[in-house]
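Every protein chain but one is kept in place in this view of the complex.
On to subunit A.
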């Protein structure tokens, strides 16, 4: 008899708590995952795909699910810092594999069209995520250097291989002091 009461009492308590939780889950229902929207807003929206995802939104989704935050090359350090702030994780340096054109050294690059080879096919214009390529069908194209993010998406579609990535020459205007290159050793 005693054991029956015990089972009954525990069952009733459990049922009561279950009802409370059921109500709470309806009351505190979360629609979607707002963090994805916030992450998407921080990304540069170049939809360049260098991170290995088809665009900024899918990458935001992936970051929300725990993907590394340092894969956005066009966004650079700034974006990584903002994402790190939002998620409360540590800032990481830009991923080596996604570093802007690691083959050309570490500096930023822009696309360059070798104009005498260009046949005016407009394929690179369609590929450019930031509309940095100017031109029309059967007319020679050219790159707006100020707009180009160096994402190198236009290189692959070019049928005559007339686009190459060139490093931006370092001038006093864009030079930045790279503190990490100076070896600092702590004296004991």
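The criterion applied here is as follows: contacts are C-beta pairs under 8 Å (C-beta built on N, C-alpha and C of every residue); 3 or more make two chains touch, one makes a residue touch a chain; residues count from 1.
By our rule, contacts and distances are computed from a predicted model.
Peer 1: If you look up the hidden chain in UniProt, what protein name do you find among "ABC transporter ATP-binding protein", "Response regulator receiver domain-containing protein", "Acyl dehydratase" or "Ion-translocating oxidoreductase complex subunit A"?
Peer 2: Missing chain, per its UniProt entry: "Ion-translocating oxidoreductase complex subunit A".
Peer 1: For subunit A, which residues reach the chain that was dropped from this view?
Peer 2: The list for subunit A reads 2, 5-6, 9-10, 13-14, 17, 20-21, 24-25, 28-30, 33-35, 86-88, 186.
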